[in-house]
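With one protein chain withheld, the remaining protein chains of the complex are depicted in position.
What follows is chain A.
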Amino acid sequence: MSSESHDEQPRDAAHPTHDEIVAREGHDVEPAEPIDNPGLPEHLPRPTDVDPKLEKRAERQVAGMFTAAIVLAVGFCVAYFTVPKDAEIFGWFSLNLALGLTLGGALFLIGIGAIQWAKKLMADHEVIEMRHPARSSDEDREAALEAVDAGVDESGFGRRPLIRNSLIGAVAFLGLPAIVMLRDLGPLPGDKPFNTVWRKGMRVVNDVSGEPLSPGDIEVGQLVNAQPSVFFETDSHGHAVFHGTELLQAKAKASVIVVRIRPDDITPRKGQSNWDVDGIMVYSKICTHVGCPISLWEQQTHHLLCPCHQTTYDLADGGKVIFGPGHRPLPQLPLAVDEDGYLIATSDFREPVGPSFPEVHQNRD
């Protein structure tokens, strides 16, 4: 049978052969390896090791790449100061292209040159290094345990449980200030997720121009993006009522779409039969899934598709979800016409808009 298992190369007293192990242990320890480890293959010289001409050539290649990198680095500086910022080439920014090609080329050549140097010219003898087991020696383990033991013993950590436990308690309780300090990261939600800026009598206006919408503006099958008129109003000083972050926060809830569907096609939700004006309905634009603004409108089927995750609502059927990961129907805004003939809300949304949250079905009115 075999005299050697595959992990016995090179051999010394610490690595006995299979037969030696069997002799020592008195029984077979492991099945012998089918094929003996032939040992590290003989080192074969590379062409550059034996042919001085090839060696010189490789040397020139490497030095050539490093020199080209110098040229490109200088080229980068020239491009930086000479190529105008707004120039374009092939529909792409010339400066970006020039800087990127020169810098990228220089970096790339340095890298390739170094690797070429290593592969062709540096000594390529494979070296064997012995491993050591990851664990520390028994001696070290014992000494370490003793040292720790001595330290623990001198502190009296084990003998004085009163001190030990009160210390653990004290450090643990320091977690409380650390948590409490985070309280002012933000205000409590309160009723905010339940309300938007829509009020009774507020006009529905075009989201770009701010012009109020009248029923005649909207044809059957049409979809208009709209906002509450308050976003376009100014206060007595001429400042916008909503601006900056406040405007974005309000918009994130109050954005709506106006659609017109033939009244015969509409099956309103219970208690919402008078929320449309001649088939004109206003729905929240914010998807009830994770809050993307929805706008992909199929006028033939009255389906509204969210471009983010494809939740699909049927606006003729009370905004019911007919496909996709969203769950709650799209909230509808009750609608009327004011004395000037413009579309107005008759109240805020009657349910929360936007993505669901744990309290979404609690009644906060």
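Just so we're on the same page, a contact is a pair of C-beta atoms (placed from the backbone, for glycine too) under 8 Å apart; a residue touches a chain by one contact, two chains touch by 3 or more; residues count from 1.
FYI, contacts and distances are computed from a predicted model.
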Missing chain's UniProt protein name, "YdbS-like PH domain-containing protein", "Carbohydrate ABC transporter permease", "Cytochrome bc1 complex cytochrome b subunit" or "Peptidoglycan D,D-transpeptidase MrdA"? "Cytochrome bc1 complex cytochrome b subunit"
Filtering A:Gly186, A:Gly216 or A:Gly238 for touch with the omitted chain leaves A:Gly186
Sort through A:Lys53, A:Arg131, A:His239 or A:Lys270 and give me the one touching the missing partner chain. A:Arg131
With the full complex in mind, choose from A:Lys56, A:His243 or A:Arg350 the residue touching the hidden chain. A:His243
Residues on chain A that touch the omitted chain in the whole complex? 1-2, 6-10, 15, 30-41, 80, 85-86, 92-93, 95-97, 99-101, 103-115, 117-119, 122-124, 126-131, 133-134, 182, 185-189, 192-193, 207, 225, 227, 243-245, 248-249, 251-253, 255, 285-286, 289-293, 295-296, 307-311, 321, 323-328, 354-362
